[in-house]
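One structure is given here, and the rest of the page talks about it.
What you see is the complex with one protein chain gone and the rest in place.
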Amino acid sequence: MSRPIITLLTDFGLRDAYVGTMKGVILARAPEVELVDLTHDVAPQSVAEARFLLTASAPYFPAGTIHVAVVDPGVGSDRDILAVRSRDQLFLAPDNGLLSDQIRAASETRRVIQSRFFAPRVSRTFHGRDIFAPLAAALASGVGLEELGPPAHSPQLVSWPDVKRSAGALEGEILYVDRFGNLITNICEEDCGRAKSVSIEGRCLGPPRESYVEAAPDALLAIVGSFGYLEVAMRGGHAARELRIGVGAKVVVSLGEPGLFMKPTAAGPNRP
Amino acid sequence: MSRPIITLLTDFGLRDAYVGTMKGVILARAPEVELVDLTHDVAPQSVAEARFLLTASAPYFPAGTIHVAVVDPGVGSDRDILAVRSRDQLFLAPDNGLLSDQIRAASETRRVIQSRFFAPRVSRTFHGRDIFAPLAAALASGVGLEELGPPAHSPQLVSWPDVKRSAGALEGEILYVDRFGNLITNICEEDCGRAKSVSIEGRCLGPPRESYVEAAPDALLAIVGSFGYLEVAMRGGHAARELRIGVGAKVVVSLGEPGLFMKPTAAGPNRP
Partner (left out) sequence: MSRPIITLLTDFGLRDAYVGTMKGVILARAPEVELVDLTHDVAPQSVAEARFLLTASAPYFPAGTIHVAVVDPGVGSDRDILAVRSRDQLFLAPDNGLLSDQIRAASETRRVIQSRFFAPRVSRTFHGRDIFAPLAAALASGVGLEELGPPAHSPQLVSWPDVKRSAGALEGEILYVDRFGNLITNICEEDCGRAKSVSIEGRCLGPPRESYVEAAPDALLAIVGSFGYLEVAMRGGHAARELRIGVGAKVVVSLGEPGLFMKPTAAGPNRP
């Protein structure tokens, strides 16, 4: 049997040994797990960023994976901790909206109250080490979700902003900016089939491209990225710095008439 | 039997593949170990920072863990390398004070002289790869500490600064600043039981809080943090930047009369 996987996603950074300490706690209790870092460089206390990254990466892990996400501005308050089973994976996080996407597809959402699974001594400020790490180790060791606490009846749920739709256009917005300066929007691939042209901050980028190299060097371009959403990128550059924009900026997609302005290559299979 | 754990703590950063190379050396010699990064972002050559982080995180690892700490301004000089058994864990580091806390509690402290456990060729500048990694693999493979060299008779030992105590107050200082800008002091939890008020740089923070959310947004606060020491934090912000201070800055705790000004909640168990 393969080893249970525990992924960690936090805003703890890698400078202070907070993450290494969590791993010590987990391995002391569940020595056979496989630990994977999703990221620890979420902007401090940015629940939205954590949620975006967890939702984007969790589906690539096998069934049974335990995802632990600790971005927790309310640490030490009376906010709840949630344990969720969603699409055959398990998720642990504070009840602050981080798990909204998983909860909507969940078969089981529990409020963790059984402190016997916590560390013997729980600090005021580091529940990642004292609560989340021991809980993850317990789940990896076979403890059932139902042992952790009762069903959660009204977990905090937040939504991504809607795409505004009119006859000839879509208006979306930037959800995330990655390390390369790519601006990831909320406009999904299916909505790009009729895209005639994309514009952002008054700059027209033409239709979505099939690859970065279709654009001229140093040119801005639109492309359906690896998250399955439209992105604005800059070939060989950093689109966010070039445009001086970030999360929340608006993007407009002008639509061609169905079947008329359809860009032939965009209809092909999504293969290189 | 579970796999032996080797932790790595260095100032090598993650940009240059130095750490990855150490892992290659270890896995080539001891394929079954579990590698855990404590941190590699210690400020270059800061032995004090390395020592703080190792002392804070090692206790969370299981017995038998091998901790390798390489912050080594004297690499290539005749400084010794120490191998220490302390509280059922093993430690390898240069003899530069980094292991002071472990040595004080050690059952065995050895000076490594047996170069047969080193790489066949040792570079002038990268003993992490050529000496520490092979030594860690040897220990993980069952080599005994006594095979590495003779007892170390006068290892370098450094101390944390003392807290100054007077009738009505304690004066401590900042030992470490973490990624969130939290200022960690040398005043331990036990000393905070009678704390009436904490002040730093002429700003009064009131008594230590039970959680960040007790403070107003963007307010500075004092709290006993996860290291078990008093910390100065800023709710939703970065205390070190706000106060423009760092390691070595002074913190004063005014004490109430015993039993009189005792803050009720501070006496409760350290639970959320």
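Going in written order, the chains are labelled A and B, and every chain counts its residues from 1.
The definition used in the following text is that a residue touches a chain if its C-beta (ideal position, glycine included) is under 8 Å from a C-beta of that chain, and two chains touch if they have at least 3 such contacts.
Everything numeric in this text was worked out from a predicted model, so none of it was measured.
A.B. asks: Using the touch definition from the top, which of A:5, A:143 or A:247 touches the missing chain?
C.D. replies: Only one listed residue reaches the unshown chain, and that is A:5.
A.B. asks: Taking the entire complex into account, which one of B:48, B:122, B:143 or B:163 touches the absent chain?
C.D. replies: B:122
A.B. asks: Contact with the hidden chain only, please: which chain B residues?
C.D. replies: 12-21, 23-25, 27-28, 31-32, 35, 44-45, 73-78, 115, 121-127, 129-131
A.B. asks: What is the set of chain A residues that contact the non-displayed chain in the whole complex?
C.D. replies: Residues of chain A in contact with the hidden chain: 2-3, 5, 7, 9, 14, 34, 36-41, 53-54, 56-58, 60-62, 65, 178-180, 210-213, 223-226, 228, 231, 233, 236, 270-272.
What we mean here is this: only the chains that are shown with their structure count from here on.
A.B. asks: What whole-number Å value describes the gap between the mean CA coordinates of chain A and chain B?
C.D. replies: Computed value for the inter-centroid distance: 32 Å.
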